[in-house]
Each structure stands twice: as structure tokens, then as C-alpha cells.
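Chains shown are a subset, placed as in the full complex.
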Amino acid sequence: MEQSLRRVETGMKKQYIDGLKAGDTAADVFVLSAKTLAQKKDGNNYLTVTLTDRTGSIKGVVWDHVDEILDAGLSSGDFVSISGRVNEYRGNLQLVVQTIKPCPPGAVDPGDFLPQTRHNIENMFSRLVELTEAIKAEHLKSLFKRFWDDGEFVQGFKVAPAAKNMHHAYLGGLLEHTLSMALLVERIAGHYHGIDQDLLLAGVILHDIGKIREFVYDRRLDYSDEGRLLSHIVIGIQMLEEKLSGVDGFPEEQALLLKHLIVSHHGTREFGSPEIPRTVEALLLNYIDEIDSKVNGVREFMATEDPNEAWTSYHRMLGRHFYTGKNKKDHLD
Amino acid sequence: MEQSLRRVETGMKKQYIDGLKAGDTAADVFVLSAKTLAQKKDGNNYLTVTLTDRTGSIKGVVWDHVDEILDAGLSSGDFVSISGRVNEYRGNLQLVVQTIKPCPPGAVDPGDFLPQTRHNIENMFSRLVELTEAIKAEHLKSLFKRFWDDGEFVQGFKVAPAAKNMHHAYLGGLLEHTLSMALLVERIAGHYHGIDQDLLLAGVILHDIGKIREFVYDRRLDYSDEGRLLSHIVIGIQMLEEKLSGVDGFPEEQALLLKHLIVSHHGTREFGSPEIPRTVEALLLNYIDEIDSKVNGVREFMATEDPNEAWTSYHRMLGRHFYTGKNKKDHLD
Amino acid sequence: MEQSLRRVETGMKKQYIDGLKAGDTAADVFVLSAKTLAQKKDGNNYLTVTLTDRTGSIKGVVWDHVDEILDAGLSSGDFVSISGRVNEYRGNLQLVVQTIKPCPPGAVDPGDFLPQTRHNIENMFSRLVELTEAIKAEHLKSLFKRFWDDGEFVQGFKVAPAAKNMHHAYLGGLLEHTLSMALLVERIAGHYHGIDQDLLLAGVILHDIGKIREFVYDRRLDYSDEGRLLSHIVIGIQMLEEKLSGVDGFPEEQALLLKHLIVSHHGTREFGSPEIPRTVEALLLNYIDEIDSKVNGVREFMATEDPNEAWTSYHRMLGRHFYTGKNKKDHLD
């Protein structure tokens, strides 16, 4: 992770799609998102391709050496080294590809190809670890120690997205969402007496860990096989169970209540929770998750909209237009 | 209100139903909640009655002078002065009524007959007024000044319940719920930048004012005709519009956004909002309302349950048993 | 309104889109519905535009003087004076625009640019006023007098549409729909005894007045900010309340029942009514509204379909194909 983060800063990749102009010469690594074989009028093959990086996508065409390229076994999703020229075709940019070669994943920084949190991942992670160190209940503290000592877990936890679309759908999104919820717990929980704050905080931090395996996010953001077949709730329970089994004397009722927070955090069966919230902490966790994902999701959506319009376009998942008003500048910085 | 509140303290009513024992002589004012005429074997009439005050209810029977009582025109819901004796009948207490007479509403303190918030109403109200005085937007400040200067409004706002069942279903419940939400706004809103906190706070304080007229709560807690025919959202909009019309230069967009917070605060049309939330502030208001009403509703429900059981009975509205666990003492004080 | 209606008849606008043929010279006012900036292969800008009037739309292209046009600040939704030539391009007509200039709204008749009821607005309005003059209940008569004396209200009431899509989605649609329902009340209400016909008629005439402000319909038909944020039910209640406050001695129960008719006229909460019908009159109003909007909506839909087919295309909102049969000529004139 250290290395990966440094690469983001040093910027091995020089060209980004949103910076290409007609007339430019392109020579860099992109993700080959799509590839279609077609036939020219003279009967020869050509390829139309879509290339992406974290800033957007561009269509391209490969006129020559198509058979060699096919033999090289390029698949959708591969990193490719491209050289070519940027043209304008019917008002859109188009990349006329001269060479296209496979590029080993190890030689690139995934962060160049997938959108990433705007916040500093290490800072966010340190802040979260501090919160767990302030927990009073010893068994929960020990549990988190086990998680933080697991390098592979930490690596995934720092990089995983929180969703494929909708909200926090970028590298580091899971961590950003988790930290935001944990800070909300600190704010809200004291408002009501009689809440088991340690348990609630632990539940918040662990509620979405299954997403580390629910998604693949090495070069494109999508569901993993395990994610689609089991769901992050079931995956998360297995990950928690594995760590719990290593903490001596973890109280049985607390283990049950902690698992319940994961199991019920979607609030209803319709939304994929096999059980509904049956404790006050579980009710609160569901609401805090709702607030953080909806507020962030709507704000990310608003940010991509035309700032000169008082209304956003139609938000399909939420089934509505949002009002951003006439003085947006003051509202959203 | 001043007078009413003093009366609560001086305690004109001496006997409460939860204090009656077999053998006691009863002589005080109660609400006649229900009344049924029946026939004795000798062909004469008798009355079975239900009497209530804020501590509970007791069944009673009136054997004599029934025709005179009927001529006096007593109706369900009236305050009645009772004298009689408390018996035990099949394991339950029963009041054998000797005299029952109408009692003018003016002579009693409604607070004796309906459950009331455990918190100090004047303190809560002062706290809320302070919050509105800290608002920076002048037009909102002026709006609240107009509300607080309206004695009749303030009187209702302090006494109204927030619901008939479920949560805050007692005198002062509206104020308690509103203040709790306002304090939550203070905690949560700073967490997200770009929120119009003044507007959100104003919306929170005004979102349920229609309940002042949606309910009747002079001697029993029920829906008013207006409440059932129009809903508190529509009533609240009318109350707000009347006050807005008296504030010079209230910005039109802000008026619209403030009304939108009231109109959309139930979150979906199914729950009675004619429009769904279309601003981030409206989303937040809906969630804060959900949290405060659900957490309080569930905790009130838990408080009435058998403390020796790990599970509550079935909560019909929420469709589930809640887990209160084995160490409840530590959780709920 | 007088002036506007005369203009409709005198026809200031000479050319309508559905009359343009390849080879024509176009020179008239249209609405600039959409506008996109693009780049020619030589690097220069050009504009693609969509122009509309009440008879349809045509695509256009502007090759020259694009920068001057952009400097003139034309926005989507503006009226524009156009000169150009009609070509045929890939089987469709296309307007090659030579000049395009802003045109002040005052200089045009909106009726030329939005579809309009086929019925005579003044006749419909007179018929409706007569119906209200035949009402026996004095307080309702006085209420309608106040509405009809409000010139601005009457202006809007005559022109507003009843919907954005689906049914009566044209200028004068609200009036046409309202009158049709009022005439249905006359037919149906006598069928059942014990209906308060005056109240039902008043409810029918006022049930949708909020649509006067729910929509904008000056040059395009869309929701207003207020419409999307509050809904026409809430707007209508405010409009009624304002008029009611000026009628001395309007009986309180009648005011409540009249408001209830507006509040509940969508029949269920899912459809945006904050309260469901709780009187027989409210049940009837909801059904009469359903009948008139559905029958008209379906007939308008059928009228746009291919008369040679026994089935319409798929009606998305109603989720079905409609059968128009083989002898349609006899059915739908």
C-alpha cells in the first residue's frame, strides 16, 4: 500500500483521457474496456476499442496488424500500452491506434485507472485505528487488534470501494464511508443514554468489511463471483467469525450482538438483510448507514450535474430530480 | 399554561388509580372513558363504567339511581366526580360507585388525566427558544419571533403530544421530540459541509407543528376532526403560511424550501408526504425524525416490558420482538 | 386573456413546423428547445438546434456566425426568430439556419408554441361559472364569487394544463378537465340520495387549482419549482385558504370538508394524497377524477396511434396495449 500510494503521487502515468485534445499523440497505458471485431469493405478485419482510465473513456479504432493483435490474446479488462493519434470524428474525439500491446498489471498503478477518494487514505486509516484504541471494552479492543494486525485485511480495507455505483464508488470509498459513520456515532450516540457505544462503534467499523471481497477493484470496479453469490453480509460474517475465534474469552452474547449488527444493517429483508434490527444499536447503525450513504450519494450526484440548472437530471435509483437551487455556490463548496 | 403548570405542582387531585387498593374509599375526579347500560335479573338497569386518569384505568359498576344519572347527560370523555368503594372481584379491583356527577372541565387540571412528559416543559421550551435566537439568518429569526409571540400557539406547542401511540404519546411529547431533534441537528449537521444549518434547524422545529391541531388532548388523546381529514402536514403548512405572511421580505426561495421540509418530512408518499425529499436538508430532516421517533418509541416500548425476559413481546407496528438481553440494568437506566 | 385569445385567431405566426416541406424558406418565430455546440473537422464551431412550436419539432444546424450567436446569450427555452432553408437529410427534414435572434416573449402568442385545447376557452369558462351560480349554498356561492373576481386567478385557471403528460396536457386542459368533471357530477350525483351535491361540485371545481402554480406553461410545459417541491395539493390548499379567509361566516365544518376533498382527491397516499377519502363525497370525487383523466388520457393516446392497427403501441404508464379494433372509424370520430 505504501508503494501504491507513493506511485499515485509520483504519477508514472503521464496522459489522462480527460486531457487529450485533437491532434495529440497518445502514448501511455489504458484499460481496454471493450473490443469489437469488424470487417472493412475490402474484406479485411479492423478493431473498434474503448479505452479508459480514472478520468474517463475514449473510443478508438485499430486498422492494421489486427491478426497479430488478436493472436496476442488481449481481453477486455486488460491493461494495454497504446500509441496512436487523437482525431476528431463527427464532433467526438477518436483515437487512431498504431500499436497496442499487453502491459503486465505489476507495472501499473491501479489508482491511475480507477477513481479514488479525494481524502488521504493513511490519515483516514490512522483516525479509525485511534477510535478503536479508545474503546473501553477489552474484548472489542482485542478483536480490532487482530484485524489491524492482519496485513492483507488492512490492505483491502484501505482500497476497497463501498459500492459499484450510487455512493463512495471509488478506491478508498469503504474506508471513507466507514470513518464518516464512525465519527457520526461519536456525535449521535451520546444524545441517547443507555446505548452500548463501544458495541455500536465496533458494528459500524465492521458492518461492510465483506465488501473487501464482494468487489473486484484491481483495474475495473465490479462484483466478484463471491460477492454476487453470497453478498457482503454473509462474507462479512465469515470474516468476523474467523477473527472472533482467535480472541480468548470474547463474551458470547457480545459476539452474537456484534454479528447481529452486520446481519441486520440493511434494515429490511427486501434490502438483503436476512434478519431485521432487533436492538436499539442495530436500529441506529441502519440509520447512520442510510444517512451517510444517501447524503454522500446525492452530493456526488449533484456534483456531476450542470451547475447552471436549478434541478438535477433524474436520479434513477432514488426516483426523483433534486433541487440544487440558484445559489449553489454558497451551498456546496 | 403558567396556571396549568402550577396546578400540576400543587396537585389538586389526591387519588390516582394506580394507588387504589381493595377496601379504599374513592372520592375524586376521573375521566369517564366508557359507559354501558345493562339490565339486572330483576329487570332494573345498572351501569358498567371505565374510569381513567393519567396513571391507568379501573372498571366500576353503578347499581343505583341509574335513571337520574342518565338524565344528567353524562357522556364518554366527561370529567366526573366519583364517590365509591374499591372491591376485589375475580382477582381484579372494581369500584362500586355510590355517586357520579359531572365535573366542569375548568375545575380540573388536564395534566392529571393524561400522561405527561417526564421532562420540565418550561426548561425544554427555553432551550428551544435559545436555539432559534442563535440562528444567523435574520428572516428565520423574525419568523420564530412571530411564532413565540403568539401565546395560543406557544400554549399548544408546549402541551401537544407527538403521536397517539408509538412514541412521545403524552402531553409535552411534541416539544420533547422537537427539542431532541433540534439538538441532534446541532450534532449531525456540522459533520457534512454545505448544509444550510439554519434552514434545517428551522425545518426541524416547525416540521410537526400541525400536530397542535391534529390531536385533541384536553382529557383524552385522540385525533381531531381536522387531523383525520387534513393530516398534520397540511395543517402545518397553513400555520406556517399564516406566520410567513407577516414577515416582511422573507426570501421566496427560502419560504419554498422551508415548506418543502414540512411537506416531505415523512420521506415517502406511502407515509403521507405529498412530495418526497428533494434537497439534502429534506433528506436529513426525514432521517433525524426517523431516528428520534424510532429510538424513543422502541425504548418506551421496552420500558413497559417484563425486565426478566431477554425478549420483548411482539411489537405490532414494527413487526418484531426486540432483544433486551440479560444485563438490561446496565443498558437502560 | 382576451388579447391572447384574439391573437390565436388572427394568427401572427404564419409558419408551423408540421407544414414545412423540403425546399421551403423558413422565416418565423420558434422555441429553441435544445442547443448543442459541436466542432467541425476544420476546428470551427457549429450548432445543432431543435426548434419547436405547437405542431411539432424540427432539427436544425447553424454553420456560421456561431460565436456571435453564443455571445447573444440564447438559452434553451427562448423564443427565437429564425431564417433559413428546409433541406432533406437522410430522409428527415433539416433546417439550415441562416440567422437566429432572440425574440422577446411579449411579442409572441404562447398559444402558438404550446398545444392548446380544441374547445373554446371562454365558452367553457362561462359554462363553469353558470354551474357555480346555480349552487344553492350561499357560502359556496360567495366563495366562488371571490375566485371569479380575482383576475389573475381566472387568467391562470383558463390557460393552465391539467398535466405534463398523460391527459389534458395542453393549454386550457385544466379548465376542460374541470368542466368535464363538473358536468359528470351533475349526471352522477342525482343517482345516489344523501350526497351534498353543492359541496361535491365545489370540490370538483377546486380540486386541481394548485396546478395553476404547479406548472410553468409560458413557452414550454414543465413543473415549476413550487410544483415539484410542494405538489398541487398543498398549493391548492393554500390558494383555497386565502380565499376562504375573505368569506364572512363560512361554516367551519364545510371549510374542513371542502379542504378534505382537495387533500384526498388522489385516493391513496401512494398517489400523493396526504389523507385518504373519508366521506362519500370524497370517494366520488376521486372516482370522477379517475374516470375523466383515464378516459381522456386513453383516447388522446389512441388518437395518436396508427389507425390501421387493431392494437395501440404499449402505453407505458398504464402498462398495456389497448384494443381499438377493426372498425375504429365508427367508434372514435
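As written, the chain order gives the labels A, B and C, with residue 1 at the start of each chain.
The definition used in the following text is that contacts are C-beta pairs under 8 Å (C-beta built on N, C-alpha and C of every residue); 3 or more make two chains touch, one makes a residue touch a chain.
Here the structure is a predicted model, which is why all the values come from computation and not from measurement.
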{"item": "Copy number across the full structure, from 3 displayed chains", "value": "6"}
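Keep in mind that, in the parts below, only the chains that are shown with their structure count from here on.
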{"item": "Proportion of interface numbers common to chain A and chain C (over half same, under half different)", "value": "different"}
{"item": "Interchain centroid distance [CA atoms averaged], chain A/chain C, Å", "value": "45"}
{"item": "Residues of chain A whose C-beta touches two or more other chains", "value": "321, 323"}
{"item": "Residue numbers on chain B that touch chain C, as the complex places them", "value": "225-226, 228-231, 233-234, 237-238, 241, 253, 256-257, 259-260, 263, 269-275, 278"}
{"item": "In the complex with chain B, residue positions of chain A that touch it", "value": "180, 183-184, 187-188, 190-196, 253, 257, 260, 276, 278-280, 283-284, 287, 290-291, 294-295, 298-299, 319-323, 325-327, 331-333"}
{"item": "Chain C residues within the chain A interface of the complex", "value": "38-39, 41, 43, 225, 228-229"}
